[in-house]
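Only one protein chain is missing; all other protein chains are in place.
To keep things simple, chains are lettered A and B as they appear, and every chain counts its residues starting from 1.
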Amino acid sequence: MKVQGKRKIWHDYQKEIADDHYYYVRSCIRQNFFPASEYYFLKILKDVLGKDVFDDPKHTTCTGIGYHADIIPFETIQTVVARHFALMTEAGYKNFAVSCVTSFGIYSEITETWKEFPEELEKTRIALKKSTGREFKVPANITHTSDLIYKFKGDIAEKQVHELINKKTGKPLQIIEHVGCHYAKIFPSKGVGGAEFPNVLTGMIEEWGGEVVDYPERRHCCGFGFRQYLVQGNRGYSLANSKKKFESMKPYHPDAIICNCPGCTMFLDKWQYVLSETEGKTYGAYGSGIPVLTYEELAGLVLGYNPWDLGLQMHQVDSEPLLDKMGIEYDPEKKYLGKKDQYIGQPCNIVASL
Amino acid sequence: MIDFGFTLSETRTIDYEQFDGRLLNYVLQNEPSFLTCLSCGGCTATCSAGNLIEFNIRKINLLLRMGEYEGLAREIDKCMLCGKCILICPRDINIRNVVMLIKKGIVKYKNE
Partner (left out) sequence: MIQLSMKKNILTIGGGVAGIEASNILAGMGYSVSIVEKEVTLGGKVNQWHKLFPDLRDASDINDYLKKRVKQPEIMVFTNTEITSVKKTDDGFYAKSNRAVGFEAHAILLATGFDVFKAERKEEYGYTIYDNVITSVDLEKQFKKGGAIHTTGGKTPKRVAFIHCVGSRDAKTGNHYCSKVCCVTGVKQAIELSHLLPDAEIFCFYMDLRMYGLEFEELYKSAQEKHNIQFIRGRLSEASENIDNTILIKCEDTLSGRPLKMNVDLVVLLVGMEAGSGTHAAGELCKLNFQENNFLACSDIHLGRNCSSREGIFLAGSCIGPMSIPETLDNARSAALEIHKFLSKN
């Protein structure tokens, strides 16, 4: 593999990412399944990097899941998005930072639609005025929060406490990166590095000392997609996509998987459990699973935050093997204890029982 | 085992790695003109059986070249051996012989 070829493509696909003063919109799934991710994202941006991020309690879901499942019509989602832009305008911001990749796809899709079809923009202005009385401006810059971490990866590297290196062997960790479909596949120019060889997570991982694994099914969708997995009987179809990825990455013995889309993280994490129960297969070393992390959790780990504060115990696949490799200290007793040392419950065991 | 309420979808990709070439090689050795088939579909268009039941001789020949033998034994019996396909083939392939060889080959390799 010639990495220079990739670097040339990354050089060609550069994207404008705003410097400071962001209006933050949260993700439905990331909040629920990876509870500390967004908290630590805000902490890193505000406390470590000194940026101004506005976390607005008044915003709602972008309704992307509903839109992609044909439950929410296009006019409705345009108005919901317009309301968020109105809230942003009222708070005095111009830069929009989106936590979820699907949302990012929705905001990009709608703003592009408004560019090509200005009549839709006018219709939406009228709809928003009628329903809420608000007015809005289209943001100057819409970025995904992984783009922000990518942009400031150097600053984070300066304050890094742990490197992405296997302390026992001294070699960089073999990390698989998985970028959400709606990040770059719809508008390749809106993704750092384009659609074929995305750079947003690769850049972070390499900056912090790790090594990225390129495996044949790297580009393949994890199967999330909304439409197909909403009905329980269809989930085998979604699952087959993740399984394809796992089978393809197994020979490389990866140490961890990093995703920027909350849906992908959830899928790749939880499907390993389902596959171990139904097929008896695990894909990590020594019969365990491969830890799946969000990029905020990864940034938090390298900056030295407590893994249990970062919410790693909420993941289906245990992250301890990764923590041990990195030489991060953690208290196993405190894993399932909350802030007041109360027991908070735990996921089912990942190791195959077949 | 837990019942999750769904079953894993099977792949429908032709995986060229899982190819048992014995039947194909038998046919090709005995009817080498079959190598020049370009899947024009003329044979299927004129086929006596194919215009009444679901029998696609072009597709059967193509799938044979890919090593996809599933259901081949049942399908190939639908051929009426009328020979119309030979009349139209622009590459002069003796398709009737290909069918006979497939039948012979299936019996030959069934027990191996």
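Here is the rule we use: contacts are C-beta pairs under 8 Å (C-beta built on N, C-alpha and C of every residue); 3 or more make two chains touch, one makes a residue touch a chain.
The model shown is predicted, which means the values in this text are computed figures rather than measured ones.
Looking at A:Asp214, A:Glu279 or A:Asp331, the residue that reaches the missing chain in the full complex is A:Asp214.
Residues of chain A that touch the chain left out of the display are 1-6, 8-9, 194, 196-197, 214-219, 251-252.
Chain B residues in contact with the hidden partner, per the touch definition given at the top, are 12-17, 32-33, 35-39, 58-59, 62-63, 65-66, 68, 91.
Keep in mind that, in the parts below, only the chains that are shown with their structure count from here on.
As a whole-number value, the distance joining the C-alpha centres of chain A and chain B reads 47 Å.
Of all residues in chain A, only 232-237, 239-240, 243-244, 274, 277-279, 354 touch chain B in the complex they form. Listed in rising order, the residues of chain B touching chain A in the complex are 1-2, 4-11.
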